[in-house]
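Dumping the structure here so I can ask a few things about it.
Here the complex is missing one protein chain, while the rest keep their positions.
On to chain A.
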């Protein structure tokens, strides 16, 4: 399939930004300077970027506890995100949300979510807004194989079909719900679950940007055209633990090393586009250098940013009270 030059460059930049953001967080978290829980998206970049490449600010997404990648792919700035993760007043949520609650509704980013299965019902509502307001938008729920077993997710698949909503359910199946394998926790298959609701099903290799881009394009076009909701099953793998500090004692020796060697979406992307001269290696090198500087600057700015003030404690509980 043909992908426009600017989309390729933008997508590579977005995946590189997610990778560097997460790898840097892994290092910085170990220093003890970052409070709370952090769940890294490394290894899964092609999914968020391949899906969001088909979306505009009119479209809505809901994310998960592993949400940094979705935020970056939907256009949330890394400065505001990094400051948020450091608990600073300059953060995108003024330091009151943290890693698991980064949101920017002006970009159609309905939030990362600390509750597994929290997003799919919200996305039914966002899709209902798109339908009632007739704005041409679609709503996309990212959720994991773990959340695929939540009642909220299964109820949402049903409701979206009953109401024929412009909704896309992206099951990011990384093979583990925390420390338990999907092969243990998920009965049946995602494909059969979609079929059970009469919902069209697409799947793809989530470590291959081109595969995700193509499958997501077809899935989103189906929903956007008013043909009802779809499921997109993205098979991928995370390179770090459930959260930072997880020693991953449930994974065999060498599993992550082989993922990094053979299923690196960035390496594969570079190989693919340079082999056929779609992009020059130097163009990708330039992006790598520029992203590195951007992340360096975001970390420095976050560390030096002001903390929230005591008056912020009781602010913004309500619009008015």
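Throughout what follows, a contact is a pair of C-beta atoms (placed from the backbone, for glycine too) under 8 Å apart; a residue touches a chain by one contact, two chains touch by 3 or more; residues count from 1.
Here, contacts and distances are computed from a predicted model.
Chemist: Choose one: "NADH-quinone oxidoreductase subunit D", "Transmembrane protein", "Alpha-ketoacid dehydrogenase subunit beta" or "Sugar ABC transporter substrate-binding protein". The correct choice is the protein name in UniProt for the chain not shown.
Modeler: This omitted chain is identified in its UniProt record as "Alpha-ketoacid dehydrogenase subunit beta".
Chemist: Per the definition of touch given earlier, which of A:7, A:162, A:257 or A:289 contacts the omitted chain?
Modeler: A:162
Chemist: Could you tell me which of A:11, A:60, A:207 or A:235 touches the chain that is not displayed?
Modeler: A:60
Chemist: Of the residues A:1, A:105, A:187 or A:252, which one touches the chain left out of the display?
Modeler: The single option touching the absent chain is A:105.
Chemist: Which residue, A:69, A:118, A:146 or A:206, contacts the hidden chain when the whole complex is considered?
Modeler: A:118
Chemist: What residue numbers in chain A mark contact with the hidden partner chain?
Modeler: So the residues of chain A touching the missing chain come out as 60, 62, 91-97, 101, 103-106, 110-111, 113-115, 118, 120-126, 128-130, 132-133, 139, 151-152, 155-156, 158-159, 162-163, 315-321.
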